[in-house]
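Every protein chain of the complex appears in place save one, which is left out.
Entry: chain A
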Amino acid sequence: MEISHSVKERTIAENSLVILLQGLHGHVTTVDLRDESTATGRVTNVDAFMNVRLAEVTFTDRQGTVSHLDEFFVTGRNVRYVHIPDQVDIRATIERQLQAIHRIRYFGGRDKGRREFPRAKHK
């Protein structure tokens, strides 16, 4: 459930479904790759560009050959599909990630009080 330190990455995540994938940290997931190979392993990181890092992976290449890899990283460009595990509550995961982003945005780092919304000019 790590939130990126980058303002740009947080913005990207908040406005796309990557935010759902970022909520899958720790879950065992299958990623289908563009070339039709698949990788099943525990999600350790997903960034705003949908680069996916998995641990303890069973990799099946496009010819069907199976191999076991300790650590695995695939670029977002080559991800076709990420299977969401059945036990994951999609809506709750997204909300939790959004809350984490907003905590950082509004309260993270400094002690100064923060307004939640920009002040509006009144007519």
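Heads up, the rule we're going with is that contacts are C-beta pairs under 8 Å (C-beta built on N, C-alpha and C of every residue); 3 or more make two chains touch, one makes a residue touch a chain; residues count from 1.
Throughout what follows, contacts and distances are computed from a predicted model.
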| item | value |
| --- | --- |
| Which of "Ribosomal protein L15", "Regulator of G protein signaling 9 binding protein", "Transmembrane channel-like protein" or "Methylosome subunit pICln" matches, in UniProt, the chain that is not displayed | "Methylosome subunit pICln" |
| Contact footprint on chain A, counting only the chain that is left out | 7-8, 10-12, 14-16, 18, 33-35, 45, 47, 49, 51, 53, 57, 59, 61-63, 65, 67-78, 95, 98, 102, 105-106, 112, 114, 118-123 |
